[in-house]
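Missing here is one protein chain; the remaining ones are kept as they sit in the complex.
Up next, chain A:
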Amino acid sequence: MRRRTFLVSSAATLFLAGCGTDTSGGAAPAASPIAGDENAPANLVFWSWAENIQRVVDVWNQKNPTQKVTLSGQAASDELIAKFLTAVKAGNAPDVLQAEYQSLPTLITNNALQDLTSAVAPVKSAFPDGTWNLTSFGGTTYAVPADVGPMMLFYRADLFEEMGLEVPKTWEEFGALAETVRKKNAKRYLTTFSPGDAGWLAGFAQQAGADWWTNENGAWKVGIDDEATRKVLGFWSGLVNSGAVLGDPMYTPQWNAQMNDGTIIAWPSAVWGTGVLAGVAPKGKGKWKMAPLPQWSAGENVTGFWGGSSTAVSATSKQKPQAAKFARWLSTDPEALKVLVEIGLYPAATLGQTSGGLDAAPEYMTSQPDYYESASQISKTARGFSSWGPNTNVTYGKFEDLLPTAVKNKADLAAVATQVQQASVADLKKQGYQVVGG
């Protein structure tokens, strides 16, 4: 009985999508540069899922009384993309959208985003080159980077000391340490390999040097089944299948309990991890510390990205100049950056990573007064893929389907890379993309 509501509501969504004016015919405007006065009065709608982002919007509204921004809170991840694409089709999309970097190509190839190249060119120098590349494709910029998530290793400093453990500098040391932890205390695990988080895995793959997608003269090259990714998966495969680390998902009630009570004593995560720790492991306050992610070879200094997002303008917005102005302001204005830090986002702009708000460590990390200084150092070593693919969602979905099953069956995780590669290539070809190799 209850299930009916699901079918009816999704049918209603589809229906609403069909009601709108058909915008697919007007493909041209998205590609053309923005024309108009960016200081003209406006009423902008902004879709975002970041907690407390309203505070940043308030600052803007105070300073720009004639250009009001209305925030519409959203759920994060894949569903937001589907919802936004539907809204664009229906002709009632928001003017401004918070979009994760990996979802940009999907949005661009659905003709849902405005080309912002000329509108945001003035602020290009405010970002590290690597970060700016996250929102530019083939020389066209589609969004302004807002926050980034360089990966780092969190660990329980008190338990490491108590058990006489050294912070691992390489993945080899990390693997050995995982076994040591099991031998020293059968109740504890170094960490868990969460098989259902493709974004997390992508960060590891970036660190190892993978390039899952490359666009070569309009044709896509898919490199998911490459040496680097297989190396990463093979490494975790060995640890999970031998029982040296857990293979349970993150972000479950069980994981929260284990992070809180010291069952799990380390967590490879990103700079925003402190906010998560404060939520799930209140007992660990002042006990966790952060170090660079272990390296594949000693002496190296590389990390990947996990999460982070940008601000984009909808292709159907009728107030594009003003929307672009807001997107620019959100990521570069000193006051906006200060509030971004306060609400727990790590700004993408160089200024944001060095500005005043970052002097003091997050309240949870009292054990590490120089938290943001270290984070800033690590951030400089972060390496992303050269591009995200137009079907990143399909690739992620495939990983998140196959890896948990492989972990459950104690299978070779590296073999999953081959299957995901095949599925991703097949999907690209089906949609009509040109694919180099296979």
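Things worth noting here:
Going forward, a residue touches a chain if its C-beta (ideal position, glycine included) is under 8 Å from a C-beta of that chain, and two chains touch if they have at least 3 such contacts; residues count from 1.
To be clear about the criterion, contacts and distances are computed from a predicted model.
The unshown chain of the complex is recorded in UniProt as "ABC transporter permease", chosen from "ABC transporter permease", "ATP synthase gamma chain", "Monovalent cation/H+ antiporter subunit D family protein" or "Zinc protease". Only one of A:Pro65, A:Gly138 or A:Gly437 touches the absent chain when the whole complex is considered: A:Gly138. Within the whole complex, the absent chain has one touching residue among A:Asn64, A:Asn215 or A:Gln353, and that is A:Asn215.
For the chain left out of this panel, the touching residue among A:Asn52, A:Ser118, A:Thr252 or A:Asn301 is A:Thr252.
Residue-wise, the contact with the chain that is not shown comes from A:Ala82, picked out of A:Ala40, A:Ala82 or A:Ala360.
Seen from chain A, the chain kept out of the figure touches residues 1-4, 6-8, 10-12, 14-15, 17-18, 24, 27, 78-79, 81-82, 85-86, 105-106, 108-111, 137-138, 195-196, 215, 218, 247-249, 251-254, 257-258, 263, 390-391, 393-394, 396-397, 400-401, 404-405, 407-408, 427, 431-434.
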